[in-house]
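Heads up, one of the protein chains got dropped from this complex, but the rest are sitting where they should.
Naming follows writing order (A, B and C), and every chain is counted from residue 1.
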Amino acid sequence: MEDIQSTKAKHPLAIDKVGIKDFHIPLVVRDLANEKQHSIAKVDMSVDLPADFKGTHMSRFIEALEEWRENSEEKLDYASLKNLLEQVRNKLNAQKAYLSFNFPYFITKKAPVSHAAAPVSYQCRFTGEWDKTWDKPAFLIEIEVPVTTVCPCSKAISKYGAHGQRTYIKMHIKLSKFSWIEEFVHIAEQAGSAPIYAVLKRPDEKFVTEQAYENAYFVEDVVRTVAYQLDKHEHVEWYTVIVESCESIHGHNAFAMIEKK
Amino acid sequence: MEDIQSTKAKHPLAIDKVGIKDFHIPLVVRDLANEKQHSIAKVDMSVDLPADFKGTHMSRFIEALEEWRENSEEKLDYASLKNLLEQVRNKLNAQKAYLSFNFPYFITKKAPVSHAAAPVSYQCRFTGEWDKTWDKPAFLIEIEVPVTTVCPCSKAISKYGAHGQRTYIKMHIKLSKFSWIEEFVHIAEQAGSAPIYAVLKRPDEKFVTEQAYENAYFVEDVVRTVAYQLDKHEHVEWYTVIVESCESIHGHNAFAMIEKK
Amino acid sequence: MEDIQSTKAKHPLAIDKVGIKDFHIPLVVRDLANEKQHSIAKVDMSVDLPADFKGTHMSRFIEALEEWRENSEEKLDYASLKNLLEQVRNKLNAQKAYLSFNFPYFITKKAPVSHAAAPVSYQCRFTGEWDKTWDKPAFLIEIEVPVTTVCPCSKAISKYGAHGQRTYIKMHIKLSKFSWIEEFVHIAEQAGSAPIYAVLKRPDEKFVTEQAYENAYFVEDVVRTVAYQLDKHEHVEWYTVIVESCESIHGHNAFAMIEKK
Partner (left out) sequence: MEDIQSTKAKHPLAIDKVGIKDFHIPLVVRDLANEKQHSIAKVDMSVDLPADFKGTHMSRFIEALEEWRENSEEKLDYASLKNLLEQVRNKLNAQKAYLSFNFPYFITKKAPVSHAAAPVSYQCRFTGEWDKTWDKPAFLIEIEVPVTTVCPCSKAISKYGAHGQRTYIKMHIKLSKFSWIEEFVHIAEQAGSAPIYAVLKRPDEKFVTEQAYENAYFVEDVVRTVAYQLDKHEHVEWYTVIVESCESIHGHNAFAMIEKK
């Protein structure tokens, strides 16, 4: 059967990334509290393509992924993603491989007073990139953490009350060494006016309401606190933090962003 | 050229709706304050198909819509939608036509103290259905109105503050007679703890913060107030109201729904 | 602490549904091939609320769900959903409970020639509703199945080729008795021009290309074939089938819908 992919390209330009997007798989993720957890990931996989080849062989991405998943030792972490990057590079005869796993990660959280426990979901994205000429892969982790924020301006100028809302803290972090998702969730939750929880009984609701009112913060405050903590974290080489609040007094959102130079 | 659509169906079953979905067009909508406003709609158009025809002629939907749009007198309202329903039914040789326009509608709102003005967007959907055997078309209007809600439980049990959030009120309304979108937006905004605005200066922010705190409502309160007002509205034959609040203390939402029996 | 929820409502109207939406949890689903599979669900939970109570107790939904999840015997199926409906009704002192689980379900599919295996994801929604006055709950299952369709008109009138596209078949089914998701996926995949697969080697690609060209179908053909098969299925009491094709020659979609009368 003819191998059209291996014929000449009409416009011989090198392609930075070619591959598959939005492929869904069940997978096992390394977890601090329970060693592992089951999740479901949306996967992007790609390689570079030199100027002189017309096409890549897309089915090999899925094959590499399936071989990796079948290896029962593999749960998603740095070591296993490194293996997969190497396998993809080899299987696709590529110089460079790029992988991205977008998945919800669950942490069981206890309410602050009643200690009622239930899982909270944090959307994560774990990305690896590896060029043959590099010693080791580059890893990026993205974590989105919902928190409450209460507006300090509204609090200062109003007789009572203060507008609050759900706010999302998105961290994109380049790590020099393995760190737990839980560490960054903690940093983000401490930076908001109060953390969010899945289950809150009345004494808990009183607690978080008062905590949030006492710790009224702008998106500007939150983004700075997270950046300050990430600057202090030993394994963080680079980051971007975006804080976006679903303003309860507007139909649009407010946001703030700091990128480490 | 062969007309495959007019051949026999393998399984001769009547089809309730066949047509096009998510077709985008610019259009003009009838507007209370300025007579008309420019918007952009996502349009669904369909007809029934008897058991003995294999297919419908999809291009005729677009043709009917374009003829209707080119008629410079036409802005989206009851009368013009009625015309279009009739044209679609005729052009497609159908018993029944179904049309749906999903579009943002802008209302310029003034801040409560400073009177600073800016537009707020309300997502609307205007649906018409007309069977040949019916005297007149059935019309349904859907309007989504963002408001602020403050939690009365949180307010009652806490020393200070009360959690608040952005809340969406979605009304699906069957009307016996033309009514303005503005009437239902007003009903919804009065039912929340406070309306939302596009621009709020500091005195405005103080005003809405205190207003929301004074009028703390559950989603249950809001859905009942809207239902109560729609029950009293002379042109409303039937409705469903859904109120969904983006809880600021949780990662999930709370909702309440009333459907008129 | 004051129980605001139990006070009187200002507008004493009965609420059809009040509860939580978009709560994410990991869960185990009953699976034909492997007995069980891990998935992640977006959960909606609600109850009715009589006219004379101001509010429901939202935290009890999560508590009921967590107790159900902790019971290690529970995987999502008819029997376990029935248990949960009863627990929710009791815990919330309600007349009626309503639950909905929206989750991806994976089936390992083998390519038609090479037999290369990889998982395909089908978005499912499993809904249960139970009023105290009913003998047993009402269950609804929704399944979305992507297939290929090739246009029979394009094939008939063109010298060569025929436009094709990804098409989604959405079935909403009321069952009188337990049936496997796999049965309905099979019905849908047989109704398209060809099934889709996660991995296809070249001989597989030749196979499905020719299969799809030989079985060119309109959305009208596909919706009728699925309806015809569901009419014959012993456990299907009621259904709606919607077929929506992402037309490759247009920016909009084509769709067809049949609802069992």
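What we mean here is this: a contact is a pair of C-beta atoms (placed from the backbone, for glycine too) under 8 Å apart; a residue touches a chain by one contact, two chains touch by 3 or more.
Predicted model only: the values in this text are computed from it and were never measured.
**Q** Looking at A:Q37, A:T56, A:S121 or A:S248, which residue reaches the missing chain?
**A** Among A:Q37, A:T56, A:S121 or A:S248, only A:T56 touches the chain that is not shown.
**Q** Would you indicate which residue among C:V120, C:I143 or C:L175 is in contact with the undisplayed chain?
**A** Once the missing chain is taken into account, the touching residue is C:V120.
**Q** In the whole complex, what residues of chain A lie against the chain that is missing from view?
**A** 1-2, 4-5, 9-24, 44, 46, 49, 54-56, 58, 152-153, 156-157, 218-221, 223-225, 227-228, 244, 251-259
**Q** Mind listing the chain B residues that contact the chain we can't see here?
**A** Chain B touches the missing chain through residues 1, 3, 23-26, 37-40, 59, 62-63, 65-66, 104, 106, 116-119, 121, 198-203, 206.
**Q** Which residues does chain C use to touch the chain missing from this display?
**A** These residues of chain C touch the chain that is not shown: 120-121, 146, 148-151, 153-155, 157-166, 194, 196-198, 200, 202, 205-206, 208-210, 212-213, 246-252.
Basically, only the chains that are shown with their structure count from here on.
**Q** If we look at chain B and chain C, which chains touch each of them?
**A** Chains in contact with chain B as well as chain C: A.
**Q** Where the centre of all protein Cα atoms falls, which chain's Cα centre is nearest to that point?
**A** The most central chain, going by mean C-alpha position, is C.
**Q** For chain B versus chain C, what separation do you get between their C-alpha means, in angstrom?
**A** Between these chains, centre-to-centre, one finds 26 Å.
**Q** Find the geometric centre of each of chain A and chain B from their Cα atoms only, then give the gap between the two centres in Å, rounded to an integer.
**A** Roughly 35 Å separates the two chain centres.
**Q** Tell me, which residues of chain B touch at least two other chains?
**A** Chain B, residues with two or more chain partners: 153, 157, 251-252.
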